[in-house]
Structures are given as structure tokens and as C-alpha cells.
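What follows is part of the complex, with its chains left where they were.
A and B are the chain letters, set down in written order, and residue numbers restart from 1 in every chain.
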């Protein structure tokens, strides 16, 4: 299980140029601050350049600009951050799939899967599902009827996929993910709500990662679509009929309301709220904890959010926000009494 | 499983008036844009009226005002959106309950349930629980001691209900829901926290729907209460001792702090934050991603939230927010140095 590599071994697999060589094989990767002599580190962010002098790492991955900034054995790579990612994977290869169906899994007789698939204890795979070669269904996963899972996809324990959803190849779904629960469709009728059956599904492309406890709802009539290469962090909510374009990343706790369409190559921060039925074009960056209430028509970086203040300052400043129009325009508005009186 | 219907079949079941008739039976429902000749569509939002001309749908559901706006075979209904919801349910009836206890479920001998109940693989139902006729407990559900589940309620896979909670009839709970975990009660004592045992429970009324991964905590001493007809979307957090009034809907990712009371027939948007111990009266609408920090005494629509801006504009504008009081009143305040200096 332990992997030992010299720089020449790494370069042979990942490219780049080795400058110097380690005296003894490396056994892992560490940060500039924590790496020891048996570990390789990396410099991707120029802010950390000053830490080069003090690192105890045995070797380092640097970009072409920093070729001579370090004196220890090093690998020069065009994109040191991506190179670091691939180096970690060399030292820590993902666990091999151990083909076979655990005797305590419940796999319906009609499920199509070949001998290369791993299904763990207490997993349930329902009628008509299809699981691609080399896929791994973790313990306690529940796979609905007619679900399709692509080759090499890994479901960590406790993923639930409702009927008729499709997951691409080489995807990673983390624990607690729910794919294809009913979208939130309720029609008002005489003071009550009539459930709108959600008869679309969820289609997820290849190479998608979905973080722990994230939920992606099935569409009302058409499908909810996550295109290839999308990366979703934990605890994200994707409502029915959203489309997330290829290679877009979304950080944790973000909520995307129904029928919203996000373009390709976007970066959506954590805790962002996006209202329904808007469109965000390609190559948009949304700062964390922003609110998107309108469509975004041009690439760029967008932000909302109130600055944090010491509470006493906030109280003084916030009071003005409620009457900003009056203060700035002189227009008088009828005082509302709809909210509780300020008493703090 | 496939359902075929003509307009006269639909009207016979749901009321409304058929104008014209389809040449061949319909097989489903689609949107104005996606429906084909074998599908029925609907017009509920006048914004989409212009799409009537181009739809390929075989038939349409319209309101009385649009009776003559469409020329294809149609159903005229008072509430075309609710009619659409019911029409989808005709074409896609919910899966029938298949009575029986899976041999790999663990149902305690003291549980009261009759032969009409379905309990799926790996479900656990603890001592003293009671499950109503026609209820369906999905795979991997965990039902605590003395839990009561009403008739016809459906628990999707992987719902957890802690001891002593009560769920009404005809409820739908989606995957990952947790009902009755401990409310967050911690008493400070000499720099440490003493856990306050949460000995209330959760009571959920009839016809409630709870979305995937939503959590509803048990009360500290009294119960947390969700009244009949409430619809909760995904990833909502309802803290201990909240009361949510009948027929209120709450969209995804909203957090409701402890002991807050929300009235009947409210519509709470997604991503909303509601502080503890406030009251919101009946018939209140809260815009998505708003913060409710005070009680709301009058029906109406309420909003907070900073508008999104291109980041450079936000930087210029946000700087003023920190000194709004100073700018608008001329009062000087001691400059704080409690926060990191702006450097972006």
C-alpha cells in the first residue's frame, strides 16, 4: 500500500522536468509548512514563496517562474497546482474496486451488471437498473428502478438514487447524496396545496463529483441536467429542472432554485443563493454567500453581501438602510408598522 | 403502467370542460415547448401565452380567460395549474403499495401494523411503534420507539425518525430526512457547555411533505409542531420548539431557529434565515434568501438581501456601508481595528 517514488519516477508518469534528484525515495506529499525530508511539497500560490526558505520538504513542485527560487530537488511543471494533484494521486491511488456482490446486498435479478462491479453490504439495487463495468456501489446505497450508472463510477456509502435517473462514467458521489427526489412543485388551490407529480428525472454527465449530503431534485416534466465535469461540494441543493453547464464548480451550501440555467466553466462560491428561472452565462464567478436574483449576461465576477461589522456599528448603519430612499431623495414614505419595533 | 386518456376521460375524473377532442389518446403531459402531439400541455402563467402559437402539444389545459386563445383541443379549468397537477397524477399514478415486510427488515414484535403496510429491505422499526394502514416504509428507514406513522404515509428510503415522534396520514418524507434529533440546547457553565436533554418530540400533521435531507429537531420540553398541509422542500432545518402553521410552504435551504412560530398559509422562500423566538403572522410571504430578525405582525411580502453587483462596483459601494451613519449624520465614531484591513 505504501508508495515510494523518486523525482524521475514521478516525471516519467506525469511529465515535467526534474531538477536534481532526491537521495532517498519520497513517500508522500505535504504542505510547505508540514512536509518532511521524505515528502514532496509544492508552490502554486506566489503568496507562499517566502516559505520556501524554511520548508523541510525533501523536494518541491514549482512553476517555470520559480525554477530557480528553490534550491532543493524539484520538478518544474507548467501548472504546479494540477501537478500536485496528480502527484498526490500517485502516492495515494484510489482503493481498487473489489469485484463482487456482498451476500447482504439486495440486487434484483433483472439488474444488468458484469463481474467487475463491486456492491457492498446492505446496498439495494432495484429492478431494471444498469451498472457499468468497474463501478462501486457502497454499503447502504439505494439504487432505484431503471437507474443507469456509468463505468467506473463510485458511490460512497449511503447514496440514494431515485427511479429513472442516469449517472455518467467516472463520477464520484459522496455519502448522503440524494439524486432524483421530487422537485418542490405545489399548486395552490383554495388555500391548500396540490402536489405536482415530478415525472422528469436527473441526468448527470461523466466525470461529475457530488459532495456529501448534496441533493439534486428530479424535474417536473423535463429532466434536471448536470453536464460533464461539473464538481459540486457538500450540502448543495439543486432544484428541479436546473441545468448546470459543463466544468462548472459550485462550493458548499449553495442553493439553486428551480429552472435556473448556469453556464459552462462558472465558479459559484459557497453559500450562494440563486433564485429560480434565471440564466447565468458561461465563465461567471459568483463570490461566496452572494444572492443572484437576476440573470447574468456577461462573464465576470459578481458579489453581494453586507460587510461584517462590530455589532454596535452595524446597529447604527443598518438603521439607515431602512430609510435610504427617504434620506437620499427627501421623499416621504408612510411609516410601516408591519415589523416589530426595534428594541435592541 | 402506460396510461392513455382522451380529454373526455380526463374531464370525467377531474371536472372542467373539454373543447374539442383529440384524435388519438394522449399518453402524457409536457411543457409548452417540449410537448408532442401525444401529450397535453398547460397555460397557467400569462407570460407564456405567446408560446401557444408554436406548441406541438396535442391538447392544452387553459383558464377561462384563455378559452379562445388556443385553437387545439383543450380543457378549460378554473385553476389550470392545479388542474395540470392532477392531470399529471392521472398519467403517472404513484406506485402502488406492495404490502408485506421484507425478510431483511427488522420489525420489533411489539410494532402495531396491519397486512396493508409495506416495509422494505433493511428498514428498522423499533418497539412500540405504530404504522397506519397502507403506509410504506422504504428501505433503510429507521423508526424509533413508540413512533406513530399515519395511514397512507410514504417514507422514501433512508428516513430516520427518533423515538416518540408522530407523523400524520398521507405524508411524504423524502430520502435523508431526520425527524426528532436533539434540539440544540447547551447551557454555558464555567466555560463549558452542559447538554440540555431534549425531551419533547416532533408532531407532524396530515398531508405534510418533507424534502430530502431536511431536519426537524425534537423540542426541549414541549414539542416541535408542523401542522397539517405544510410543505417543506429539501435541506431545511427546523429547530426545536418551532411551530409551522397549516398550509405554509417553505422552500429549500431555509433555516428556522428555535421557538419561532410561523403562521398559516405563509410562503417562505428558499435560503431564508429566521432567528429564534419570533412570530410571523398568517399569510406572510418572505422573498428568497431574506433574513427575518424580528416578528412580522402584518400579512404582506417582505424582503432583505443585498443586490448583486459586478465585484468592482460592490467594492466601491460596500465601503460606504461600513460608515453609512458617519456619512449621513456627520457623527464621528472611533475607528475600529477589530477586523482585518481591507486589502482587495
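Heads up, the rule we're going with is that a residue touches a chain if its C-beta (ideal position, glycine included) is under 8 Å from a C-beta of that chain, and two chains touch if they have at least 3 such contacts.
The structure presented is a predicted model; accordingly, all values stated were derived computationally and were not measured.
J.: Out of the whole homomeric complex, 2 chains are present here; how many copies are there altogether?
T.: Result for the total copy count in the complex: 3.
The rule is simple: only the chains that are shown with their structure count from here on.
J.: Taking the mean of the C-alpha atoms as each chain's centre, how many Å separate subunit A from subunit B?
T.: Taking the average C-alpha coordinate of subunit A and of subunit B, the gap between them is 24 Å.
J.: Flag every residue of subunit A that touches subunit B in the complex, lowest number first.
T.: Those residues of subunit A that touch subunit B are 104, 106, 122, 124, 140, 142, 158, 160, 162, 176, 178, 181-182, 184-189, 191-197, 199, 213, 215, 217, 221-222, 235, 237, 239, 253, 255, 257, 273, 275, 286-287, 290-294, 296, 300-310, 313, 316-317, 319-321, 327, 337-340, 342.
J.: Under the touch definition given earlier, write down the residues of subunit B that touch subunit A in their complex.
T.: 28-31, 34, 79, 81-82, 84-86, 88-89, 91-92, 94, 104, 120-122, 138-140, 156-158, 172, 174-176, 209, 211-213, 229, 231, 233-235, 247, 249, 251-253, 265, 270-271, 278, 288-289, 294-298, 300, 302, 305-311, 314-315, 318, 321-325, 328, 333, 336, 338-339
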